[in-house]
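Up next, chain A:
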Amino acid sequence: MSIRISATLEARMVDGEGRIVCVSCSHPLGPTDQPWKPAATLNELPMKGAGGEVYTAGDDVLLRQFNCPSCGKVLDTETALRGDPFLIDEVDVSALSDS
Partner candidate 1 sequence: MDPITFSIIRHRLYRIVDEAVITLKNVSGSATTNEGHDLMVSLYRANGSLLMGGVGFLHHLTSAAEACKAIIRRFKGDIHEGDMFLLNDPYTAALHTSDIYLISPIHYDDQLVGWSACFVHVYDIGAMSPGGFSPQSQDIYTEGFSSPGIKIIDRGELRNDVLDTLLNMVRNPEMVSLDIRSLIACNNVARDRFRVLIRKYGEEIVDGACMTLIDQSEQLLRDRLRELPNGKWQSRQYMDVNAEVHRVGLTMTKEDDHLVFDFSDSSPESPYSINCAYWASWGGLFAPLFPLLCYDITWNEGVIRPIEMIAPEGTIVNCRRPAPVSVATVGAIQSVNNAACTTIGKMLAASEKYKGEATAVWHANHFAIFLFGQNQRGGQSIGILTETFAGAGGARSFADGVDVGGEVPNPISRMANVESMEAAFPLRYLFRRRMKDSGGAGEYRGGVGAELAFVPHDAPDGGLHYVVSGKGTQFPMSEGLNGGYPGAPNSYLWVHSNEETAGDAPLSFAQSLESMPGEKESVTWGVYPIMGRDGLYVQWNGGGGYGDPLERDPAAVVADFEEGVVSEWTLRNVYGVVIDGDAGELDGPGTEAARKAARGTRLQREAAE
Partner candidate 2 sequence: MTASKKERRFVVATDVGGTCTDTVIFDTSGAVHFGKSLSTPPNFADGVLDSIAAAAREAGLTAADVLAGTQLFTHGSTVVDNTLLTRAGAHTGLITTEGFEDTIHVTRGAYGRWAGQTEDQIKHVVASFRPDPLVAMAEIAGVPERVDYKGEAIRDLDEAAVEDAVRHLVENRNVEAIAVCFLWSFYNDAHEKKVREIVSRVAPDTYVTLSSEIAPVPGEYERTSTTVINAYAGRIASDYLGELTRKLGAGGYDGPVLVMQGYGGLLPASEAAGRAVGMIESGPAAGIIGSKFLGDVIGDQNIIAADMGGTTFKVGVIEGGEFEYAREPLIDRFHYLAPKIDIVSIGAGGGSIVSLDPRTNVPRVGPQSAGALPGPVCYGRGGTEPTLTDVAVLVGYLDPAIFLSGEMTLDMDAARTVFTEKIAKPLGMSVENAAIGIMRIAAAQISDLIHEITVERGLDPRDFVLHAFGGTCPILCGLFGQDLNVKRIVVPYAAAVNCAFGLASSDIVHEYSTTKTLQVPSLANDVNAIFDPMIETAKAQLADEGFAVADMRFERAVDFRYGLQIHEVTTPVRGDDTFTDDNLESLGADFEALYERRYGKGSAFRDAGMEMTMFRLTARGLGARPEMIKEDLEGEDGSAALTGRRNIFVEGRGGLAEAAIYSFEKLRPGNKVSGPAVIHTPITTIVLQENQTGRLDQYRNMIIEFA
């Protein structure tokens, strides 16, 4: 069974362990009780110009793309000032181990 975490991620049992995986390619991104973002590849684009000339942001403003290391799909994005921590989202998937 699997439990939805977001449009791009879900929790599944892999070899008896709860894992967060990429919905597109099933690539595991770590255990369910850990933040998944460190396991993703990070693409930090300067926000300035990120989506065309109209993106007139300051120099330290970043568009962080967290990508699946296997299929390359964007799993999540966030706007961040350089040095600010990642936003952490956690979905309770304890039902996974109950089943």
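Regarding selection, all candidates are chains of the complex that A comes from, given by their letters.
Note that in this section a contact is a pair of C-beta atoms (placed from the backbone, for glycine too) under 8 Å apart; a residue touches a chain by one contact, two chains touch by 3 or more; residues count from 1.
Owing to the predicted nature of the structure, the values given are computational and were not obtained by experimental measurement.
Undergrad: Given the candidates 1 or 2, tell me which one touches chain A in this complex.
TA: The touching one is 1.
Undergrad: Could you list, by residue number, the parts of chain A that touch candidate 1 in their complex?
TA: 3-8, 37-43, 47, 50-58, 61, 63, 65-67, 69-81, 84, 86-92
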